[in-house]
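A short worksheet on the structure shown next.
Missing here is one protein chain; the remaining ones are kept as they sit in the complex.
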Amino acid sequence: MQTAQVFSFHGGIHPEENKTQSLQLPLGKPSLPKELILPLSQHIGQASVPLVAIGDQVLKGAPIAANNGLLSSHLHAPTSGTITAIESRPIAHPSGLSDLCIVLQPDGKETWTELKPLPNWQQLDATEVISHLADMGIVGMGGAGFPTQVKLQGAHKKPLSHFIINAAECEPYITSDDTLIREKTRELVLGIELFQHLVQAEQVTIGIEDNKPTAIAALNKTLTECNSKIQLVVVPTKYPSGGERQLIQLLTGQEVPSGQYPADIGILCQNVGTCVAGYEAVYLGKPLISRITTLTGKALNAPQNVDVLLGTPVAHLLAYADLQEKQLNRLIIGGPMMGYTLDSAAVPIVKTTNCILAANKKELPAPAPEQACIRCGMCEQACPASLLPQQLLWFSKSQELEKAEHYNLFDCIECGACSYVCPSSIPLVQYYRHTKSSIRDAREAAVKSDLAKQRFEARKARQDAEAAEKEAKRLARQQASASKAVQTKKTAPATKTTEKSALNASNSEAAPQINDTTKKLKVDVAIGKSKLKKLQKQLVEAQEDERLEDISALQLHVSEQEKALVELETELAKAVKANPTKKPSDTPDNSVEKAKAPANDALKKAKIDAAIAKAAVKKVEKALKKAEELQAPEVDAIRQQLADAKKRADELEKVLDNPSPSTPPTEQKPAVSAAQLDLASQVKKEKIAVALAKAKINKLNKRLASSPEDAETVSKDIEAAQQQLVQAESLLATLIESQHNSQETS
Amino acid sequence: MALLRITSPHTQRAGRRTSWVMQMVIYATLPGIIVQTWLFGWGTVINLAIAGVAALLSEAAILAMRRRPIRFFLQDYSALLTAVLLGIALPPTVPWWVTVTAVSFAIVFAKQIYGGLGNNPFNPAMVGYAIVLVSFPVPMSQWLGVSSVVASGEMLSFSQSLQAIFHQLPVIDSYTMATPLDGFKHKELLDSQSAFETLPALQAASIDSWLWVNLAYLMGGLALLWLRIITWHTPAALLGALLVMSGLFYVFDTSNAASPFFHLTTGAAMFGAFFIATDPVSSCTSNRGKLIYGAGIGILIYIIRTWGGYPDGVAFGVLLMNFAAPLIDYYTQPRTYGHKKAKTGLKIGGDH
Amino acid sequence: MTEYLLILVSTILVNNFVLVQFLGLCPFMGVSGKLETSIGMAMATTFVLTLSSLCSYLTYTYILQPFGLEYLQTISFILVIAVVVQFTEMVVHKTSPLLYRVLGIFLPLITTNCAVLGVALQNISKQNGFVESILYGFGAAVGFSFVLILFSAMRERINVADVPVVFRGSAIGMITAGLMALAFMGFTALVQI
């Protein structure tokens, strides 16, 4: 079975392993702590949104915080009990800062909520199973806490050539994956097969370092028993072979291109812990509420691995492993190479905590004072990413950010191999981290200043336009009254003297038309804005109301609406700009030209509208598809939207087709049709609003049926929604009426 | 609980400190020093002592002026290493003030003025050597000969060495002779075969003595390689380039050029390759850069030895390549993981 | 042929205008702060030096000598150099605005680069022929560019070194240039010209 070729990567180091200490005792099961602290950011991406309030009773496994954005994840109650606080607590973070946490006081009963396993997952659609994994709050348990659903879905970007299970666990001291493999071999194999099915990988490889013979034997045995095709590849022990990119190089000989993900070259990497969590989520319906963590270090009398509930304070675990307070000198989350120190033991275990290292002074002595870099090049020989650490240090010290970036600072994986071998004890990794964040800050500042510039310029343009419009209106009024006077006085055929007034008259006709279009655009913008607000409100409501399934759809709507709004605004700006510039070019001779100008405008607008409408159709189609995937309840609404949008697009295209061949346009028709188009778009928007309101009512009704206990609030909501609906409908009616009117007048 | 809060990694490779590296390099010169003392008398040892004291004093003086912790920086052994390298390179009978000038110039102007260890762009020892070479050419060209070839027929005694260094030794001329390189350089119109037959500096005993010295430094250098303090790139490239250059010209013009073996085993070839050119601070950074750097020194050594004004070219070759090292660094970055091609130059942006 | 090669070796290495003859130190110190700038300056100087040594040779041989006005060489060479520099500036401005901006004040300052006048005068005093004059100017320019680029790469490193405050900037630059001149003494007696 170990026939596969093992490649090698540049550099790497061989620190003392120190893995045996924590493997002496069997897997421990600490008691329930007095309280569980559950940070809302246990993963990369945005913090989750709490679903519970202080005083709520929750059952074990019940969701207590919801996914809030693409890279976010759900969070579940690790045990049954009462929510006592939602407040800022110190979290496991290198900064030692606090963050928002849900505090749960266990009632000791460990009452499980209703578990929903997916026994028939093989028959289900992959997306369904993946969304189930998302609902169970599974994130990558190896390091960064990347939400598993995102990773699995990302694997479809390219056909998978390799599916790698990371069991290398190369950091000294840590044995949690080792223990996990030994304890849950069967679950692991089933979990791997589950993931394999989900990502449709032909070949699965488990990469494991050769310093875990017991785990290798257990895996081999189980794989033979299961008659599994999973390949087990033993790689030589070298730090950092457990790094995702390094393991991929070891097993496939391929390198993940800089700035890309393994999925971009058809490789997927999953940690063993994630596989077991996936197994438990699908086979048993258990959300991710506990994990195996190594407690080790010389300050502990009983170093061991423990199966611990998320949120358990570190202090509780240290006590469990019999900590000698006086010995403790450094408390590290993670291993000695990449872990970070803690200020206090009050911080909780999170989904990604694989090790707690309570070291004494002798074990991890304080680093020697930093000396000058003599460019000895030992770091270069150790760097697994083939960087030039000494040059990077030089640039970091002098804050030459561009050069540091040029020397590929961002390919640094912060493994610490360079600092480990540095004879001058330079905290290289800290320099790199600082420089990386400086570069990121600079980039953010650049983006922000760009944005500010845009907004400033947009504002200036708007102010100018407003001023110009006012001026134009004033002029128009003046001239209109003047021309009226002229007309009443002289009704005779046009003479030389009337030439001027003709100019004025035509001007006054053209100007209001352009003003009309701008006005309408403005109305559109206003409507768009209010709609956006509504959608945002709905999103917030959805998040508040725990309607997990709506959130992503609504997020999509919001962004869509924002885009549409931006388009409208630019259109408006264009129209406004076009307005004052057009005037002076008008002469009495080219009145046809003049007439054409608004017509062309209208035509252009119609075209843009058509394009927007088409884009909308596409977007809604996409939304529909996604909604169908997620089986969201608002599918109907979206379908209706889609139909509307399609209809609208067709209409627009028809309109577009009709006037364009008529080369000599009359003065009014296109302008009026533009007006009609605006009206039509308003009508459409209102229609959508109506549809949305209806959908909302439907949903609320559903909820009313499903949860009669909060009937009161729901029915109130329904009432409100109905009111909205009525309003929207009446608005729609008036709009349609005005549309008819305008058609008649034309 | 007063817990330490520092960045990862939390563990360090034990023992291998900068001071350890410097000490090891100093120890690696020991075989060469012993052979030199055995062949040329106590002058080298006395030079080393003078140089050591001068280096530590000048380093301490500058540190005191800059209000830096003196002990901390003296303990990194870098000043001492510079002194040792200079003490070895200077002729064994050179007056004490030449040694002091060389060492203090090296420490003050080549090292401390740039900010001390790690900041110097030039190899301090070679700056010191070059400055006294161009300033005091006469004492710098007096090398002792092995006892069997020189006029007096014996080695300089310890007291005579002291006298030569601190005062004056009238009979010194009977103990000195040209080095093989010097002799070969000034063979004037002789072709190489007759030069090897007639010139005293090119007699077997004289050449053998330098062979021994070079072998001793080769041994020390191999020890440094084995300890992984230096990499093979610079010495191999240097010696390789010297070999190729001398080989080419030897094949091209056998009658006037010296053999590659002669070039590799006389003068400071091995000492320069393993101890001078490998100074990490002033050399190139990447492995590829080190290859270019070493090869450049090798070529320059041959050019200066053959056509230049000085018998040996290690010091100038190293200095010239020190000068070029920063630019070489820009164009010899290694290919980073995940990049198709190595980046070169200074263009900011993605892969080309 | 060998003679031409020797002229190049001589001007680039042995009698390097900056590090051995100490000509053109102003742009050498002024433009060596950044590698990109110095590469641009090196190209501009190479162009100007070669062109001006050619023009000055032509002026001298075909205008001054026939009329016996050799004593006007300095003033007429200055005239020639000024024109060549102005011309180069306009070309650079048109073709590479970026380089133009980077070189800034130093481009017109090539006029006062004594190396340019030095090359022209040395060409006369050495009684170089047409090809020799061009090669001599080109070699001098290459030598100038060579050390300028190396020096600027080195200065980028020195700029971030922990140099004592009093030695920051030009002081350490001059010291470095001195050490470099010391290194260039290794080429002494390589070629006698």
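Per-chain numbering from 1; labels A, B and C assigned in written order.
Methods note: a contact is a pair of C-beta atoms (placed from the backbone, for glycine too) under 8 Å apart; a residue touches a chain by one contact, two chains touch by 3 or more.
Convention: contacts and distances are computed from a predicted model.
Novice: One chain of this complex is not shown here; going by its UniProt record, which of these names is it: "phosphoenolpyruvate--glycerone phosphotransferase", "Na(+)/H(+) antiporter subunit F", "Dihydroxyacetone kinase" or "Ion-translocating oxidoreductase complex subunit B"?
Specialist: Checked against "phosphoenolpyruvate--glycerone phosphotransferase", "Na(+)/H(+) antiporter subunit F", "Dihydroxyacetone kinase" or "Ion-translocating oxidoreductase complex subunit B": the hidden chain maps to "Ion-translocating oxidoreductase complex subunit B".
Novice: Touch as defined at the start, partner being the missing chain; which of A:K158, A:K221 or A:K453 qualifies?
Specialist: If we include the chain that is not displayed, A:K453 is the one touching it.
Novice: With the missing chain put back, which residues of chain C would touch it? List them for me.
Specialist: For chain C, the residues touching the absent chain are 59, 63-64, 67-69, 72, 75-76, 79-80, 83, 86-87, 90-91, 93-94, 97, 101-102, 104-105, 162, 164-166.
Novice: What residue numbers in chain A mark contact with the hidden partner chain?
Specialist: Chain A touches the chain not shown through residues 41, 91, 93-95, 97-99, 368-372, 396-397, 426-427, 430-431, 433-434, 436-438, 441, 445, 448-453, 455-456, 458-460.
Following the convention adopted for this analysis, only the chains that are shown with their structure count from here on.
Novice: Find me the chain with the mean Cα position closest to the mean of all the protein Cα atoms on display.
Specialist: That would be chain A.
Novice: Return the distance between the CA-based centres of chain A and chain B, expressed in whole Å.
Specialist: 59
Novice: Report, in whole Å, the distance between the mean C-alpha point of chain B and the mean C-alpha point of chain C.
Specialist: A distance of 33 Å separates the two centres.
Novice: Quick check on chain B: which residues sit in contact with 2+ other chains?
Specialist: As it turns out, chain B has residues touching two or more other chains at 116, 119, 329, 346.
Novice: Give the residues of chain C that touch two or more other chains, as numbers and ranges in rising order.
Specialist: Chain C, residues with two or more chain partners: 157.
Novice: Show which residues of chain A lie in contact with chain C when the two form their complex.
Specialist: Going through chain A, the ones touching chain C are 394, 397-398, 400.
Novice: Can you list the residues on chain A that touch chain B in the complex?
Specialist: Residue positions touching the partner: 9-10, 13, 15-16, 94, 96, 172, 245, 249, 255-260, 325, 328-332, 334, 336-345, 357, 359, 364, 366-369, 371-378, 380-381, 384-388, 390-391, 402-403, 405-408, 411, 414, 416-417, 419-425, 427, 429-430, 433.
Novice: Inside the complex, what are the residues of chain C that reach chain B?
Specialist: 35-36, 149-151, 153-154, 156-158, 161-164, 167, 172, 175-176, 179-180, 182-191
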